[in-house]
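Removed: one protein chain of the complex. Kept in place: all other protein chains.
Entry: subunit A
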Amino acid sequence: MAMEVTQVLLNAQAVDGTVRKHAEESLKQFQEQNLPSFLLSLSGELANDDKPVDSRKLAGLILKNALDAKEQHRKFELVQRWLSLDSSVKAQIKTCLLQTLSSPVPDARSTASQVIAKIAGIELPHNQWPELIDALLSNNIHQVPDHVKQATLETLGYLCEEVSPDVVDQDKVNKILTAVVQGMNASEGNNDIRLAATRALYNSLGFAHANFTNDMERDYIMKVVCEATLSPELKIRQAAFECLVSISSTYYEKLSPYMQAIFNITAKAVREDEEPVALQAVEFWSSICDEEIDILEEYGGDLSGDSETTCFYFVKQALPALVPLLLETLLKQEEDQDQDEGAWNLAMAGGTCLGLVARTVGDDIVPLVMPFIEENITKPDWRQREAATYAFGSILEGPTPEKLTSIVNVALNFMLSALTNDPNNHVKDTTAWTLGRIFEFLHGSTVETPIITHANCQQIITVLLQSMKDVPNVAEKACGALYFLAQGYEDVGSSSSPITPFFQEIVQALLNVTHREDAGESRLRTAAYETLNEVVRCSTDETAPLVVQLVPLIMMELHQTLEAQKLSSDEKEKQNELQGLLCGCLQVIIQKLGASEPTKSVFMQYADQMMSLFLRVFACRSATVHEEAMLAIGAFAYATGQEFAKYMQEFYKYFEMGLQNFEEYQVCAVTVGVVGDICRALEDKVLPYCDGIMTQLLKDLSSNQLHRTVKPPIFSCFGDIALAIGENFEKYLMYAMPMLQSAAELSAHASGADDEIIEYTNLLRNGILEAYSGIFQGFKNSPKTQLLMPYAPHIIQFLDSLYMEKDMDDTVTKTAIGVLGDLADTLGSNAASLIQQSVSSRDFLNECLSSDDHLIKESADWAKLAISRAMSV
């Protein structure tokens, strides 16, 4: 048997396809027939130094894949499967794995450490394998060969990556950190050990909270990390800087004493070290900026000191030295970096960091950057002109308009002429991008002194439209600039927008761009359509007739994508993408024209044609549904209202397909949103389709494959359906109500959870409450309201417990108090006594009545009214 496994594992990596396929098949069979024996022989294979390295590696890999998967539900199944294995089998496997750590073969050791970490990830939270960490650490305590030490440290690193800090005792954490820091120490002569230790530290930083509060221990860790940044070995320096980056976000508030030293280290690395290290050094400062931006945003200038995290203004303090350092990096551009999607170099990292610094310190950065810009912007070397422009573009977000406006007014003409005349594409690319930033941050209804006036608007548009004929990467940035130019006028309302006179010209130019031969490069076509969308969104009533004219044009384009036949998979992909852009554009147009009665009626003449195009787009695919087309359908249903009924029969199968799409959960989510649109459009005419829709929604809810973010909106859909079909919802009550009830119980308490879970819990609560709201309102004035009575006590209890938990966000508060009103409104006097008996309804209501939040107050007013009506009957 053992012999056989080796051969099969080798065959599974054979060049010959049939041999490989056959081997894979036998492995699969083996696994299905006898899992314990399969796993045992794999671990035996991995542990056996007499076996070829390739079979050992694959054995380890299959073992690892038998323990973990990317998809949540699959992962859960695998964990359960491992836990239920016979414990003697598991013990044997673990012994083999630990034994492999001493193997002279590096690949076998490395594979074994990953498998050990996976098992630890499963078992430690269940208090199993408690001896693991001690077993690993005994390797270090006793003198062991270097390769074993290296494997042990690597295992500890992986282990810390897999396991959550709260399942490891502080005592063991201390031991791990001691071993790791010891391995990182400059006195460690073996680079492999030092690298493994440094990488292990990176993963174990999350475990070190207690150690970082202890000055001595922290000092020691920081010293070792800083020393490691000076190692002669590049990989160690890089890994050490990675540790610093991680520390900067995890232990920001502990960094004060080390900042001077770290500045020196990072400055030296940025100036002198090789790029992978220099990039990490820049990243350290970007990460510090992220931290300070978060702190300053969250506490919005409230420096009273009661906030949890204080801002230490590291960036501000380092500013005079940091800015010149970053400006130097800007001159290290690579040729053609703008054409390379995957490019990431020191100049890009430095410019990005400069932008973050500007957001962190605001006005202070301007005088530090201006001299660099002035000195370089007219230099003959393109690098200098580009660096100066990039520096300018980078600091446009952060400083106040007061500080920037006068500078921008001067710069604007320069930029416009550079975009037309500069001989270098790179400079033009950055110039167009900078113009876009100017429009994004310094133009719009909130800016007091407008940068763009009737006087210069025409020139700006002329230059941008001209630039849209330039090479793809420049044209793409010009589209982007136009996007923000249009966006700045989104609030002009019915008054005239300065771009109105150019509307037709702009639209024509954008459509021309989409037809360019090279529009596939630098995402130019996408940018052109996105800009067209924004121009339409921000258009005024005056140009509505021109938007109407766009409808047949875009429909024609969409029609053409459907004519192509026998496409290669590459062409198919392109067709799919183009259909997405066109459906997206139609969606925007539908929403725009549907918003006012006169334009809606004009648009309606295209409804039949448009719907048949959407249906054909759906039909292009066999198993999945086009997300953009689905989004467009939602807008379309909203605009057409009851008229949509006539399309329903044909559309329904795609609708169902969208609701079944677990894998692409975005598609499922979008389709769930469309359920609501269709309910509101069709009202009771949706009834014939409700059995199918409800079945699908209930399946979605019970699936553990479906991404959890889709579930709250599904609950809201119950409400939409009930509101649309009223008492006909009766037949779904027996399915929907228990589901809502158990979800409500789960979501009532989120205490102690982290922010992300609380946020999700609140989304879930809101969905559940919207469902209740819709159901109550749907049944109102029907003779069947009594059917809801049995559920009322639980719902009131749910509201009570939400009120007690005190962790509702404003949206949930608003919905919750509304549900109390809906319940009283529909159940009348029957509900009155329940509400009177409830623990906290009165307090909850009073709190909401005096809320500052307009929407909460409005809902509370409603509830008060409904309750008082219920009580006075």
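Here are a few things to note about the model shown:
Here, contacts are C-beta pairs under 8 Å (C-beta built on N, C-alpha and C of every residue); 3 or more make two chains touch, one makes a residue touch a chain; residues count from 1.
The rule is short, and it goes like this: contacts and distances are computed from a predicted model.
For the chain of the complex excluded from view, the name given in UniProt is "Snurportin-1" [choices: "Proteasome subunit alpha type", "Mediator of RNA polymerase II transcription subunit 17", "Snurportin-1" or "SERTA domain-containing protein"]. Checked against the hidden chain, the listed residues A:Ala23, A:Ala349, A:Leu706 or A:Met808 yield one contact partner: A:Ala349.
Of the candidate positions A:Glu123, A:Asp192 or A:Glu283, contact with the hidden chain is made by A:Glu283.
Residue A:Ser716 is the one among A:Ser716, A:Ser747, A:Asn762 or A:Thr813 that touches the chain missing from this view. In the full complex, the hidden chain is touched by subunit A at residues 154, 157-158, 161, 199, 202-203, 238-239, 242, 245, 276, 279-280, 283, 286, 344, 348-349, 351-352, 429-430, 433, 440, 477, 480, 483, 526, 529-530, 533-534, 580, 584, 587-588, 591, 628, 631, 634-635, 638, 666, 670, 673, 676-677, 680, 716, 719-720, 723, 770, 773-774, 777-778, 780-781, 818, 821-822, 825, 858, 861-862, 865-866, 868-869, 872-873.
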